[in-house]
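Encoded as structure tokens, here's the structure I'll be asking about.
Here the complex is missing one protein chain, while the rest keep their positions.
So, chain A:
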């Protein structure tokens, strides 16, 4: 905005480059975003994340004028050249306005000063910053627009440099508050008592938004026709937004701090940033992350922006030990207090009135009486005196003890059960898998999950083996030896025994151990190679049903179920279907698995599937029940006992010990004006509102999409309450409540400013993967590209200062959307390539459907760490680098992880010292690529790396199998697929290409 006014030449204004030199705040801002990820970014970002200031500061560089402009009333700006609206948003003024809205009266004060000072101050900052920054920005800008032409090389190098310099600024910002103070934005940190959080954020955003304009093609800023700009090819990778930079900036700005959820609509730190979260009235972002924290007030606006309004809810997310676990509220026999009309649960959004005798529901506005036992007086602020004593009044997340009304048949549930169902067909016996499982279970069963306060686990266990028939085992503690009961009626399977099937492991230890010893021998000379599948699940479900409890099945299965039985599958993997309208059928289940899944969900039976395929097993069908029931699918291709058992056992251990809830129903309630319309995840929906999950564990996330019903109210915001009714590990029925409040705004800029790309990608991935069941993949891909372009175009059109059509302008919060989107498009699920096994695609599809934001982030943009230059003194994981081959070096070693696999890539000329340190072999040539783990060596380097591996692994649900890849050796191809910024061997576009493409789309949309 200001830019325009500022720069005579549109190009400049838009593209940071020119501006950079000039230093108009706006321009600088743009530029920051734009600029290279590294350098420009770093500088701005820090600011961004923490406060607007940084931005201003970098941007300001030259631009006092712009600053002035900003301050100057909108009209000016508008007048200056661009449509009034846009500028408004971006300009300084708007943010304050918002602030005013959002903040208490307190803030208003800040407002006035804020604006003024910022303008005045900014220059100062700039000055300070300028030194370092000046060059980089200029270059960046140069780089970008000109990119097509030649500048890139230098730019790169510069960028590289810049990147480093960039950091300092950040630091400064962080540390510099001193000088900064004048700037209102900065103030937030030091802290205005009233709304420190707010100020900064908004302030930040304001500028940010404005900033992120990428003039992408813009060789000639002025050149409107840049679109055509074929030159894109040469676009300098360093000049385009870098995810790593974004992540690092956020880490630097917010990492290690306490993030208190005390404000509606505040944008949490990125998932990649470690910080301590304090629940102060809104659910922690570990539980709920939204695609945007500010909803547009009208559906028209929403349609215009096409930003999905969604929340990714991970109701059982694990919280680190230094955060408070959920409080348990027990209201005795009356049960939780709920709004009479909408049934929302008592939460901080309820307003107490009439001296505390009644309360108004924040969701439906219904006025309810406060039950006698719950009555409490209000203080002078109108807040209940016991506000801080009751979690349901002061916290975003907490649990209720449910009464029998919330139980099946009004009977308190039995403790859940785990049933282990082992495929004992020829292959599993021969591979030694059965023995491995049995041996492991003997010790693992001691570690069944339990509630914190309990001594032993209430979970009972049962055992089934099967090939084409089922064998149940009676392991009642009173028996001398286990009894085997064979059920051959697989067409209509049933549970042959009740008493003695599900037992307490402690009590039946000797019989169970005896059984586990015997199972491998019992089938040692089996020659049965056919297996059944659906009847096994059915049997497990029936067993749970008969025992009247919820539970989880652990299936260990290896082959396509071809035996004559329900759920028999045939090999239908047909590569000819790829890229046709029928491709979707590959992802659709065969047979009647849907009905089975439905039954399982209805009976609270979660199915965990461990697959050990050697060929096509139709994951799309076999995994369906797993997905619908909230189970987890694990897949070990060509399982080799030696190589793969650590991975498998680690998965198994982790899975068994997971904290989880059973037989869960989730309901998402919203305040008036919008509602949840679509749900994605490892869930089953019987109707349009109740999300049913046979079980839900800490890694499962449900993505919920919202749509407008009506106009939203900017004052009251958009409130969301997610209630999960479930059975705990000990068999207690509970309701877990997560509340979060979002802002509403009539300004699109506010919406863009509070977007979260990671959540957006999560949403896009899930919705796309759901869509491929019913639409041709090409359509789905097109929709994704289209929507990306649309969102960005809308931003450019409505929020960014007017710029040449040729400029690519990205909102700050969506800087990395294109690269992530490209990763999504390149993911094997959406890539119709015959080289990719169908099962692999189905498998990934399933996994992602259940993933939370952190997992999708890592999955789509893998973590790539240089490890040749580890700092052995610090504990920290080294800074990641971008996933591109250019970032690798022959002399280096790199670790790549995406949540499913891990690679250790060794450059051809990696130092022998490193090799010795890691592998204990003398040279590169001696390294065996067979190994799936690193030897435990007693040297700091090895230990450090091990530590890093463990750290990466620790938060991920799947155990990543490590693969050692040597540069220029065959398996490297596999590794390269994960260098997601590069052109994929399967034809996926490189980041740069995609950016060009998107830009073209945007330009088309805008023209």
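Throughout what follows, a contact is a pair of C-beta atoms (placed from the backbone, for glycine too) under 8 Å apart; a residue touches a chain by one contact, two chains touch by 3 or more; residues count from 1.
Here, contacts and distances are computed from a predicted model.
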Protein that the absent chain corresponds to, by UniProt name, given "Protein transport protein SEC23", "Hemoglobin subunit zeta", "Cytoplasmic tRNA 2-thiolation protein 1" or "TAF1C polymerase": "Protein transport protein SEC23"
Option from A:278, A:340, A:481 or A:939 whose C-beta touches the chain left out: A:481
Touch criterion as defined above, residue of A:260, A:366, A:444 or A:522 at the omitted chain: A:522
Candidate in contact with the missing chain, chosen from A:318, A:444, A:497 or A:773: A:497
Residues of chain A in contact with the chain not shown: 469, 472, 479, 481-489, 492, 494, 496-500, 515, 518, 521-522, 525, 527
